[in-house]
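Apart from one protein chain that is not included, each protein chain of the complex appears where it belongs.
Up next is chain A:
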């Protein structure tokens, strides 16, 4: 990170981009952790004299359909919405990578069975599949996360398997085998570290999608029950008043767009950093 390149020792364009978006993501994560402590009002406090009140100096994002402070609910919702998505990506990454690596290395029946399962899951659009699973499990944050992990792990499994299939033919893997390393050691110390970079890039790009999907599930009422604030739920709540009080939908929408954009740009810059376009023919 921040690697100096060239004889001048200056950061190149992709380094700067990566640095910028890394700082942005870090700031976003720190902010979402601290956000609940920055709230000026109780996000659960109903004030029926302020129903859909417009933004003012005290409630500067206005009030929702039961007079709650939208700004405070956005802050409280940040941690739930962002960290739920991050958790989904982490779990999908770990499960998918492990399964894909084992399949790629072991091959045979296990590989065939698991990959057909992956095909079956990926045959459905991710969000539709998640909605079905979440609807079966019932609404709630935990069930949303489970539903998204059930659909999310497959992309990592496929990617990891492809990479392992490629790496296990490399000379250094053969060398490791000849040197007497066990299968598990080769997998852990030789193959896995060399297959991680595309998976990390995929994970970084997945976060933005996961936030969108999670917001979608919350929007459909499959997230936490009322009165807990989630950005998707807030969007749904604002639907009934969006013509008479557009701020009820505008700010949660903007928060989702901004966060997804930051995560997406970070993923792009990480991709540019870890997978620069180069001739790989000289690779050992």
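Quick notes
Just so we're on the same page, contacts are C-beta pairs under 8 Å (C-beta built on N, C-alpha and C of every residue); 3 or more make two chains touch, one makes a residue touch a chain; residues count from 1.
Everything that follows uses one rule, which is that contacts and distances are computed from a predicted model.
The UniProt record for the undisplayed chain lists the protein name "ABC transporter substrate-binding protein", from the options "Heme exporter protein D", "Cytochrome c-type biogenesis protein", "ABC transporter substrate-binding protein" or "Ger(X)C family spore germination protein". Touch with the chain that is not drawn comes from one residue among A:57, A:171 or A:243, which is A:243. Contacts to the hidden chain, counted on chain A, fall at residues 44-46, 48-49, 51-52, 65-67, 139, 221, 225-227, 239-244.
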